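Quick one: structure below, then a few questions.
The other protein chains are all here in position, but one chain of the complex has been omitted.
Residue numbering begins at 1 within each chain, and the chains themselves are lettered A and B in the order written.
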Amino acid sequence: MPARENILARIRAANKVANVTDVMDSSVADRLASPPISPLPKLDWDPEGQFKRRCHESASTLDEIAQIDELPLALTRYLSKNTLPTKLVCWPEFIDLPWSAEGIQIESRGAIGDDKVGLTGSYCAVAETGTLVLLSGQESHATTSLLPETHIAVIRRSRIVKTMEDAWQLIRGEVVSLPRQVSFISGPSRTADIEMTLVYGAHGPFRVHVIILDQ
Amino acid sequence: MELTSHQFKSVSSAKLKDVKLQKALYKAKDGFVVPRAKVVADLDNFEEIRQAAADVRDHGLAHLDVYLEEWEKQAQAAGTIVHWAESYEELNALVVKIAQDNQVKKIIKSKSMVGEETGLNQYVEGHGIEVKETDLGEYIIQQAGEHPSHIIAPATHKSKDDVADLFAEKHQRPRLDDAEKLTHEAREILRPHFLDADMGITGANFMIAETGSTVIVTNEGNGRMTTTMPRVHVAISSIEKCIPTLDDFALMMRLLPRSATGQVISNYVSMTTGPKRAKDNDGPVEFHVIILDVGRTRVLGSDLREALRCIRCGACMNHCPVYQNVGGHAYGWVYPGPIGSVLTPAYNGIENAIDLPNAATLCNQCGVVCPVKIPLPDLMRKLREKQYERNLKSSAEKWSLRLWAYLALRPKLYSIVTRIMARVGKLLGGDSRRINHMLFGGKDWTRHRDLPAPRGRTFRDIYLNRNKTTNR
Partner (left out) sequence: MRVGLFVTCVADLMRPSIGLAAVKLLERADCEVVFPENQTCCGQPAYNAGDRLTAQQLARKVISEFADVDYIVIPSGSCAGMIKTHYEELLSDLPEYRVKAQWLAARTYELTDFLVNVVDMDSFDTTFQGTIAYHDSCAGLRELNIKEQPRKLLSHLAHVDLKEMAGAEQCCGFGGTFSVKYGDISSRIVDLKCDDLEATEVDALVLGDLGCMLNIEGKLRRRGNHKTKVLHIAEVLTGLVGEETE
């Protein structure tokens, strides 16, 4: 692989010529072994309040439930209020809830092009920016939050962390190795590529509905 | 991409007269500047954070070899196939080879400025493979057969009416006249391509050494589609995009969306580490990353190396009085605005982009908004110095400066000449006290504006005489 060796050699030569002094105290090995946290902004809010505020700003809608059993009813409420289809695709963790009682047809599988509503959980959420953190995997299909026009996500209250740094801390502690994709989702898909006019539903969901679960 | 920076003067003059473009630029300026100011003010310690970001970038660059090796090790451990490319041709050929090896007929692409550098689309299409740009702005300019005029809003030079005409023609559908309908029509047209494309190409905003990941930051969701739906995913990036850790990435994300679009965070931040896992239900079977070095290592070893800190937010161009009035195409290459005025000559040769570092007022509106504190005016000045050293300056400019310097270094002569100039200037100004027609170099001033006339005497003359009088 000559390109690789040539490039690395050129980098070393360039850094030698430039003769820069490293501004960091920690060495490369230390930085990788225990990554330092850079200065944070003032985080003088309660995480849940901030998360809700940011969700609202990024055009997500919000609901809260005390127990997971209440999810079918909460969904019915949301779907009928927005006159959305009652046929859903979801992550496996939700399939055993009493859906038929609410007249909701639900399937546990990855989404395909025709699915209109997708229901997912979330690994955690970042309050600072109102962001859902989803990890792809066998039990957490990436397509469910991507292809349907409506994405409904359940987040446990206890999993709302303050910052992205906190999310990494959580992941480092709980996840053996990073999944194929870590998705940070903050509201519905949007674009302003035509005359700076904000339009929702560019390629991803038109709507994101966040349900905070007490546990 | 073909370099046309040598036409800066003529193209920029034409752009100033393009009424439609001027309207679009005016809208874009307010659309970027106002929201950015709002969300930056929302960080109480913005200056501290941007200093930290500059430091992290400098540290990463100072140990770039080690971080890239670590990145590669982690990426390979996750199953990523890593390639390196030393030229545009090499990168393009690698992409085509991966496509051919996988019997790829259709590629969907999420915006990549590296891809613009290498002219990837044209190359791939030349090998009989279809490429669909999916970022709405990129899709628009691909349909129009143009180049991006902005690094994060590639079609910012186009009006809604332009897009309406273009879509009506290309989609063979009734003409639509509102941004929402046009956006949704593009969604409808592109959706089947997302579902049946064989390969996805994305750029990478960052590569994270700690985990061997690549990250793309988008608002539309096309990036997630491109990294998830096709069976092969190729990410193309360049060496300087590598940052050390996940926490360093978190730091960058506090700055990038704020500086770029005035958002607290972009809608989708998608971090990819390897291909589909054995039990995963979705994701590509193969994940390739191609790391490019064209020009980067040369800049790394030069006094322009701070330019490599760039995280491609576009704030410098959004705040540049020149860019705001001539738009991105005048700059004649991939990166417009102040960062382009540094990178274009740095990557393509100083002699091939003479105007760019000079076509700036050095007002530093770019430098103060840059989230990684690139001293852009200083870098442009360094390029001017290199032009001067290499005798690439126009002789008119050189000689007028020499004449000025000759006088300025000879105070006695200087005082006589300026005394005469003050007198003659006053006469030329006449009753109106302004000069509206000058000769030689001065005519470029008076072509556009008057020159307030001198008042007849120099300060030195008045002051020194006054003191003589009082001392007597």
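Keep this in mind: a residue touches a chain if its C-beta (ideal position, glycine included) is under 8 Å from a C-beta of that chain, and two chains touch if they have at least 3 such contacts.
Because the structure is a prediction, the values reported are computed rather than measured.
Although it is not drawn, the missing chain touches B when the whole complex is taken into account. Considering the whole complex, the residue from B:G137, B:G221, B:G283 or B:G367 that touches the absent chain is B:G367.
Of the candidate positions B:G128, B:P192, B:G349 or B:P411, contact with the hidden chain is made by B:P411.
The chain omitted from view is touched by exactly one of B:A41, B:A77, B:V285 or B:L401, namely B:L401. Although one chain is not drawn, its touching partners on chain B can still be listed: residues 9, 12-13, 16, 321-322, 325-326, 358-365, 367-368, 378, 381, 383-389, 393, 397, 401-402, 404-405, 407-409, 411, 414-415, 418, 421-422, 425, 434, 436, 441-442, 444-445, 447-452, 454-464.
The definition used in the following text is that only the chains that are shown with their structure count from here on.
Centre-to-centre separation between chain A and chain B, using Cα means, comes to 29 Å.
The touching residues of chain A, counted against chain B in their complex, run 1, 3-4, 6-8, 10-15, 17-18, 20, 22-24, 28, 31-32, 35-39, 41-42, 54, 57-58, 109-110, 113, 128-131, 136-138, 141-143, 146, 163-165, 168, 172, 177-197, 199, 201-205.
Contacts from chain B toward chain A in the complex involve residues 24, 27-28, 30-31, 43-45, 48-49, 52-53, 55-56, 58-59, 61-70, 78, 83-86, 90, 134-137, 140, 153-156, 158-160, 163, 179-180, 182-184, 187, 190-192, 194-195, 209-211, 213, 219-222, 224-225, 227-229, 239, 244-251, 253-254, 261, 264-277, 279-283, 291, 293, 297-298, 300-302, 305.
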